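Just one protein chain is left out here, and the rest sit where they should.
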Amino acid sequence: MNLTLVTDHDTDQAVRAASPLAVRGMTVSYGQTPAIFSVDMTLRTGAMTAIVGPNGAGKSTLLKAALGVITPLAGLVTVFGGAMADMRDRIAYVPQRTSVDWDFPVRVIDVVMMGMYRRLGLLGRIRGRHRALARDCLDRVGMTHFAHRQIGQLSGGQQQRVFLARALAQQADIYVLDEPFAGVDAATEKAIVAVLQGLRDAGKTVLAVHHDLATVPDYFDDVVLLNTQVVAAGPVADTFTEENLNAAYGGRLTTARADPESVAG
Amino acid sequence: MGAEFVALSLPPMVIGVLVAIACALPGNFLLLRRQALIGDAISHVVLPGIVVAFLLTGLVATGPMLLGAAGAAVIAVVAIEAVRRLGRIESGAAMGVIFTAMFAGGVLLLEQSDTSNVHLDVEHALYGNLESLIWLDATGWASLLDPVALAGLPVELSRMVLALIVIALFLWLFWRPLALSTFDEDFARGLGIRTGPLGLALVIMSAIAAVAAFDAVGSIIVIAMFICPPAAARMMTNRLGHQVAWSCLFAALAAVLGYVLAGYGPLWIGAGASVSAAGMIATVSGIILGVAAVAGPHRTRNS
Partner (left out) sequence: MLADALLLQLGYNATLVAIGAGLLGVASGVAGTFLFLRKRALVSDAISHATLPGVGLAFVVMVAMGGEGRSLFGLLLGAGVSAAIGLLCVHWLTRRTRLGEDAAIGAVLSVFFGFGVVMLTVIQTMNAGRQAGLEGFLLGSTAGMLRSDAILLAVSAAAVLALVLILRRPLALAAFDPGYAEATGWSLPRIDLAMMGIVLVVTVVGLKVVGLILIVALLIVPAVTARFWTERADHVVIIAGVVGGLSGYVGAAVSATAPALPTGPIVVLVGFGIFLFSLLFSPRRGVLASVLTHLRYQRRVHVRQGLLALAQGQPIYEALTQRLLTRAGLILPDGVPTAEGQAAASKALLDETRWAIVRGDQAYALAATRYDGLTPIETVLTPDQLFEIDAKISAPEVVA
């Protein structure tokens, strides 16, 4: 994460070329008020970055616009210095659970296979190695036993794990996750974090929307505090301060958290 | 018996089966996308399309009419989408506004223009005339191998075969993106799938089915086959591929049973003439759906 002000095109180009995912001047609006306004964000290779902010801050919007899921009003995205369209294979995405049709007739193992659709193409045969990879990804999130269930018949936490497995099957360099810990129990959360940290340690880049402020310093290296605009961004140690948090949450945080002192620790 | 069956019953029955499957195939995805009623809307706007084509060209030829109908279907879909987005109107209501207006326009044009000497009227558009699609050159089962006799098959048959091939090819080719964008649209877009054009293509495939089928069987069967077989199939299985297979089976069953019941049912109960085959096929598909809704192994959300 990098918040030094860059003052000229060339330096910025160099910064963006070195970053797995860089966003500049991103504004998205659903109506006449912006959901995010003029957001800049630069990820660091091999780091886990959290996006933190109150409900409606535009976290999901930022992810979707960065991945081209929605069209922004203004803004520029680069992936490893290149255009998003050429780099899609290098990005894995776990959307917020609400975007999914849980009643769809599909089994868990088929959901994981969906992570390979780009590589398989329209008609590519599914071979033994693809199935093995899908099973392996399910295994990594501890869901092997559920491979043949219909996706809607899992609990929320189990569904979240399956979606993580699908992202793993994408074998990407950047993993973008929208609230991967929403509605999961402590044990599942630990399991997911372990998988994500494993990815990071293998040199991959992880970007996740996260709601539990208490665990940010444990799980993440960098943090982006978002409230329509970027309030602060950088390494957790410098950025995740009470002052910044108050700015991001509009001073409402004292009621939300019992012990504000422990945050930056 | 054989000769009569091959000449009079086989062609309508086969055409009925082709129509049913051609509509049920895209119907599966429409159902899963909660767009089941798009089929309803499309089959209503086929009429104005055909009338306009007739008024422009002055002939009752297949080519212009199919084009007119397909054009009307595309216009309707685009208009529904425009009303939904621009007016921020819920899609059901947007549909209701557009297809009724276009249908009303078609009826009015039809009444205003002189079409008395051509076979073009509202009732025909609704019920079609499946029973009339007979094969006069057939003299028995052997005619199926006789090139001269085969050339006399109703044109509707080859048209339906063509439509079915196009639709089946489309689904085969775009199976993965279609499934993915229906299941998890955000993820699909994240993979770079252009879900908007893909959805439009699916609707155009449905329009092709509706338009090709319409002339032979009218719009009731079309609407029924878009919805009933896939809906019944959804309650039989929790896997997409199996659902599509079940829906084809149900569609074919409804077509054959419906045709037989319409043609011979009244005779069995001692009545004279036969009843509308199109109406009967729709009715049978409803009965199949009813059975699936009562006894299908996966009929409820948590089964």
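Note that the chains take the letters A and B in the order they are written out, and that residue 1 is the start of every chain.
The rule is short, and it goes like this: a contact is a pair of C-beta atoms (placed from the backbone, for glycine too) under 8 Å apart; a residue touches a chain by one contact, two chains touch by 3 or more.
None of the values given here were measured: they were computed from a predicted structure.
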Partner chains on view for the chain not depicted: A, B
Option from B:181, B:195, B:247 or B:276 whose C-beta touches the chain left out: B:276
Which of B:181, B:195, B:247 or B:285 contacts the chain that the document leaves out: B:285
Touch with the omitted chain, as defined above, among A:19, A:60 or A:228: A:228
Which of B:108, B:144 or B:267 contacts the chain that the document leaves out: B:108
Interface with the unshown chain - residue positions in chain A: 5-9, 12, 24-25, 27, 29, 32-34, 37-38, 73-76, 103, 227-229, 231, 246-248, 250-252
Those residues of chain B which, in the complete complex, touch the missing chain: 31, 34-37, 39-40, 44, 82-83, 86-90, 92-97, 100-101, 103-105, 107-108, 111-112, 122-123, 126-127, 220-221, 223-224, 226-228, 231, 234-235, 262, 266, 271-276, 278-283, 285-286, 289, 293, 296, 298-301, 303
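What we mean here is this: only the chains that are shown with their structure count from here on.
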For chain A paired with chain B, centre-to-centre distance based on mean C-alpha positions, whole Å: 43
Contact set on chain B toward chain A in their complex: 32, 172-177, 179-180, 182-187, 189-192, 234, 237-240, 242-243, 301-302
Chain A residues within the chain B interface of the complex: 64, 67-69, 85, 88, 91, 93-96, 99-101, 103-107, 110-111, 114, 117-118, 120, 122-123, 150, 152-153, 166, 176
